[in-house]
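Only one protein chain is missing; all other protein chains are in place.
Moving on to chain A:
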Amino acid sequence: MGDRNAERRPAGELEAGVLAALWAADGPLSPGQVQEQLGGSLARTTVTTILSRLFEKGTVTRQRSGRGFVYVPAEDASGLTARRMHAELAKDEDRGAVLSRFVSQLSSEDERLLRALLDGEGDAP
């Protein structure tokens, strides 16, 4: 059921997950390893298709390994764009007005509270 849901999502959304997995990894990943990383929510063929598409766009590079390919995210082009973007945004002291951050800064009290909440959750069945 979960598998089918994942498969039905738009290709662009799936690309983001695959790319994130590649960036989070320590080294090159084969399609099988990417699939494993993503918790098996995607079929192997889907992962392979997404990886080829990312390769064609230049977002990732690949090298031959055994009978297949292993993939690494391309640092140069996209990394450079991202770095420049980040630097330009950092110049604007009011950038919080336009960008929505995932998490805001924690105070010490926040940290204590948060740990208590997450620990409590860990004990729950």
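Definition applied: a residue touches a chain if its C-beta (ideal position, glycine included) is under 8 Å from a C-beta of that chain, and two chains touch if they have at least 3 such contacts; residues count from 1.
As a working rule, contacts and distances are computed from a predicted model.
This figure omits one chain of the complex; the name its UniProt record holds, of "M56 family metallopeptidase", "Urea ABC transporter ATP-binding protein UrtD", "Fe-S cluster assembly ATPase SufC" or "RNA polymerase sigma factor", is "M56 family metallopeptidase". Think of the hidden chain as still there; on chain A it touches residues 2, 12-13, 15-17, 19-21, 23-24, 37-39, 54, 57-59, 73, 75, 78-79, 81-83, 85-86, 88-90, 92-107, 109-111, 113-115, 117-118, 121.
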